[in-house]
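Missing here: one protein chain of the complex. Every other protein chain is in place.
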Amino acid sequence: MNQLFRQRAFLTARVQKKVHEDRGLIRYLMRHHHTTPFEMCEIKFHVRVPMDCWRQWIRHRTANVNEYSTRYSVAIDSAQTTAEQEWRLQASGNRQGSAGFAGDTDGKTLTEKERYLQTLAREIYDERLKMGIAREQARKDLPLSTYTEAYWKVDLHNLLHFLYLRMDSHAQYEIRRYAEIMGHEIVAKWCPAVWEAFLDYRVNSSHLTRLEMEVLTAMTQGDKEKAVALGKQFNWLNDAGEPKKNRERLEFEDKLSNLGLKAPW
Amino acid sequence: MNQLFRQRAFLTARVQKKVHEDRGLIRYLMRHHHTTPFEMCEIKFHVRVPMDCWRQWIRHRTANVNEYSTRYSVAIDSAQTTAEQEWRLQASGNRQGSAGFAGDTDGKTLTEKERYLQTLAREIYDERLKMGIAREQARKDLPLSTYTEAYWKVDLHNLLHFLYLRMDSHAQYEIRRYAEIMGHEIVAKWCPAVWEAFLDYRVNSSHLTRLEMEVLTAMTQGDKEKAVALGKQFNWLNDAGEPKKNRERLEFEDKLSNLGLKAPW
Amino acid sequence: MNQLFRQRAFLTARVQKKVHEDRGLIRYLMRHHHTTPFEMCEIKFHVRVPMDCWRQWIRHRTANVNEYSTRYSVAIDSAQTTAEQEWRLQASGNRQGSAGFAGDTDGKTLTEKERYLQTLAREIYDERLKMGIAREQARKDLPLSTYTEAYWKVDLHNLLHFLYLRMDSHAQYEIRRYAEIMGHEIVAKWCPAVWEAFLDYRVNSSHLTRLEMEVLTAMTQGDKEKAVALGKQFNWLNDAGEPKKNRERLEFEDKLSNLGLKAPW
Partner (left out) sequence: MNQLFRQRAFLTARVQKKVHEDRGLIRYLMRHHHTTPFEMCEIKFHVRVPMDCWRQWIRHRTANVNEYSTRYSVAIDSAQTTAEQEWRLQASGNRQGSAGFAGDTDGKTLTEKERYLQTLAREIYDERLKMGIAREQARKDLPLSTYTEAYWKVDLHNLLHFLYLRMDSHAQYEIRRYAEIMGHEIVAKWCPAVWEAFLDYRVNSSHLTRLEMEVLTAMTQGDKEKAVALGKQFNWLNDAGEPKKNRERLEFEDKLSNLGLKAPW
């Protein structure tokens, strides 16, 4: 946190302040999206990640990356494996997600076949190398579950953005687990005041859209009729005032329930 | 090229000039690394690329990317295959490269096994989907050779940087082929004057290091003794003035041969 | 919007959809921070801006810039001037802002001196050039109010981020006016569905922090006691339950009033 403290010095006419006030300043900066001070802190991770997961990770462009080269070296002899009870079912509501787990029998079959496929793929890779094939080409059929390693260097602002997106419940489980550990185990210890502010003002905050604000305001005014009229106008309700299949309406109802409220329809 | 012409207007006191002069200006800008005008041109590619190759591509961070999502959709049912005569051998000199091809018998075996592995991997993927496994997890053991698709949007300056690195003989064959086609078939037609300048001042230029300049100057002065002394000083030659195993010396000798010259040792 | 439509094709299994559905998709993408499709649209502005304002503008790094060069050309002979009634007073609450206007007499003096200073600075600049001084050095004492010109090229996602920050009431008036015109006059016409979604889900949305959610939930449950206890715990209230000087509390009360509610203390 040395850096933020120096930033603070900047912002507060270079007067020495107490930790208590630093915490207040950090929270203020976070709340008001003053992001440049957080760019002043830099961290470097050494990660081992399945290539499938790394494909998502690397989409975050504002970072420095040095990845293990399988052109130069033999590929890491390890792949991410799935236990019998860990096979997730396709979510029906969310085309991008999973929900629930496969049954025991299916899980057993799936895990066995996974093991067979991974073993075969590695054997073929090793055989190619033994036959003198170039590493850069031999690797071409390795499964996406094969581990890669990288140094990943990033500033605190961009790291928090990564964590915000990847700790989210919509992020894929695999990368979410990395994000949660990086956040709760590492950043939380490295910059406790920043982490706390990040949880309070980003992760555990709620966002109300213009439409949601209008309905909620009608509700807090006790004007149920207006709330329903708005719901119709927003295409959330049919002409009879009954809920339509509408994702935005469901999102709003979730937020209401977080506030201990029920929809007026 | 509309944009560069507008830039030119900027740089030349907004006086209308002829194409001949535009070409001269473009060449001047390229030669002197005035890169901002080239950032003003933007192009968007729609590419289909094996994931293995895409892993290299995506390392170029200054671009906009929208990739086909295999969380949302079923993975593309196509993988990059290798013909019997296309299996490349590991280079001995260059740990990162390939050199020459495997023999016919080996090639036949390798291609057959590749086909077997790719087919099996796809069957297992399809089976997972049929058993209801989430797409985001089912894909985990697809081979790296599986195709992905993406929109890749980039400005001309960063595209030329990409092409410079990926058209290079040290780039892996697979991505080099993409780069060559993007350069020679697309950019050459889109911005002919820029492309010509890029070839003259980047691709087909030569770079002489401080050490190489010193030896070459000794050579052009006819001072063979000094050239050899420098070679010893740079650790390119042993005390007897004989070539040592030294990559930098080999690189220099290559450059000399491009100039029709021979090393003085 | 061609590009977003092509993206949509991507995301919806390449099935042709109607404009109505495009609008729905665009709103979904905006609401859920799926930003890559918006990066696929690119726009280029030609702007004339006082250097003082440009200093803030240029802090947005993800853009391509080609600025008028005052090394190469004579500086633009125009500076931003302030009318008598436009002189803004320092805000007392907000160290970074302004509030209210100077009186007529002061305004008259200030505008006269501004004109005198700007005229003198230009005369000295012109005199330096006449004496043969290099343009790159002669410009050194031009006032920050001197206009510069630039091409500024940016993708739609980063443009919206720029507009979100610079249309905000905390942004300085000068750059805010540029942002408002770029947004309401240009983007609104270029991409009407995106602009509408941006207003609904970003500009006119409200953000409730974890702390605010807790107090609001207590309020909606009718548990005034708990709301006050939380206020004390958050240091918003003193032990007697009375409001303390606390910026976060004031921010919350503003949000309550947007919802037609009053603080329970």
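Per-chain residue numbering starts at 1, and chain names A, B and C are given in the order in which the chains are listed.
Here is the rule we use: a contact is a pair of C-beta atoms (placed from the backbone, for glycine too) under 8 Å apart; a residue touches a chain by one contact, two chains touch by 3 or more.
Remember, predicted model here, so these are calculated numbers, not experimental data.
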Task: Option from B:D200, B:E225 or B:D254 whose C-beta touches the chain left out - done: B:D200
TODO: Pick out which of C:S69, C:Q233 or C:N258 touches the chain that's been left out of the picture.
DONE: C:S69
TODO: Using the definition of touch stated at the top, determine which of C:E21, C:D77 or C:E127 touches the missing chain.
DONE: C:E127
Task: Missing-partner contacts on chain B, residue numbers - done: 27-28, 31-33, 165, 170, 199-201, 204-213, 216-217, 220-221, 247-248, 251, 258-261
Task: Touching residues (missing chain, whole complex) on chain C - done: 50-52, 55, 58-59, 61-62, 65, 69, 71-72, 79-80, 82, 87-91, 95-99, 102, 106, 109-110, 113-114, 117-118, 120-121, 124, 127-129, 131-137, 139-145, 172-173
Task: Contacts of chain A with the absent chain, listed as residue ranges - done: 3, 6-7, 10-11, 13, 36-37, 39-40, 42, 44, 64-66, 68-69, 72-73, 151, 153, 155
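Everything below uses one rule, namely that only the chains that are shown with their structure count from here on.
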TODO: Taking all protein C-alpha atoms shown, work out their mean, then name the chain whose own C-alpha mean is nearest to it.
DONE: A
Task: For chain A placed onto chain B, the superposition rotation in degrees, Cα atoms, nearest 5 - done: 180
- [ ] Could you tell me the distance, in whole angstrom, between the mean C-alpha positions of chain A and chain B?
- [x] 32
Task: Chain centre separation (chain B, chain C; CA means) in Å - done: 40
Task: Residue list for chain B, restricted to those that touch at least two other chains - done: 65, 69, 72
